[in-house]
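Missing here: one protein chain of the complex. Every other protein chain is in place.
Take a look at chain A:
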Amino acid sequence: MKKTYINGVGCISTQKTFDTVFLEEAVVNHDENVLAIVPPAYKEYISPAASRRMAKGVKNGIVASALAMKDANVENVDAIITGTGLGCIEDSEKFLKSILDNNEEFLTPTSFIQSTHNTVGSQIALLQQCKGYNFTYVNGAVSFESALIDAKMQIEEDEANSILVGGVDENGEYTTSLFKLNGRIKADNNAPYDVLNSTTSGAVYGEGASFFVLENERKENTYAEILDVSIINTLEENEIEAAAKSFLKSNNLEISDIDAFVLGYDGNAAFENYYKNIAENAFAKTPQLYYKHLSGEYDTASAFAFWMAAKILKTQEIPEILKVNAVEKPDYKTILLYNQLNGKNHSFTLLSK
């Protein structure tokens, strides 16, 4: 069975994660409950003729995938696998609004064509002329992990040598307003918005696209090896520790083997204990990191964490802005990521140098 290596990364997020080394320009925004993307120069990657019909999620996905391919120094991949929670929600909103505004008349195809969840994966394939396996997973907060599992299995089973895998989500104005109404996003006019020591429910929201080139061989530019990925739909607060230990055990590891533990704190006090209990007990002596104060919460925010963990394993440096506690390790060889959204869709991902 072949191993899976991360050989290239690309990230477009609510921080400047392009044309930088590793979050040296990161800023925590306590004033906004919805963080906006820091846009790259799209024109450098997509022709104006092609980009004029693309919503930002598609453009971000294309740029992130181009950055990953360049980073991995590859021109072709065998497959493209995408994870997205809400897909191209901007164009979906546009199309549905047009139906209502025009009383189901005068409907044009553009926003409809681009409104499907697999638009990002298909546009990347069109630009790269990749006619291989192309699949999009839409599984809420484990969309990215679903894509990762598929990619890992394809590489292990020798179905593909190189795969572009990523997670992408964009904010749509109307959907954002609905998320504020149902409490998924923190209430307006309630700043400062804290992620780590929040006392209010709802998350600080964000958007982004992170893509990775996975290959079946270790190279000079390899970031990390993907050891394992696990998805569990439902867990109670008091079951997290046992689930984490069981996941580690299945990889012949113990908690003491973990050099950094990446947690998905998103500022939602109602579900914070999922992270807090395990962090303050079983993993109290492990360096702990968080990231959604930088990326915001969204269904594929864990792809940002994956990018972050890969960077840490390659650079062996952890920016101060990511640290939850003051525990340090001399080397960072094995990183465990844990994420969940509102008590559902739990995922554990294990990376090693």
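Rule of thumb we're sticking to: a residue touches a chain if its C-beta (ideal position, glycine included) is under 8 Å from a C-beta of that chain, and two chains touch if they have at least 3 such contacts; residues count from 1.
Operating definition for what follows: contacts and distances are computed from a predicted model.
Participant: Name the absent chain by its UniProt protein name; which of "Putative ABC transport system permease protein", "Carbon-monoxide dehydrogenase large subunit", "Acyl carrier protein" or "Glutamate synthase (NADPH/NADH) small chain" is it?
Facilitator: Its record in UniProt gives the absent chain the protein name "Acyl carrier protein".
Participant: Which one, A:20, A:73 or A:108, makes contact with the chain that was left out?
Facilitator: For the chain that is not drawn, the touching residue is A:108.
Participant: Tell me where the left-out chain touches chain A, residue by residue.
Facilitator: These residues of chain A touch the chain that is not shown: 48-49, 51-53, 102, 105-110, 113.
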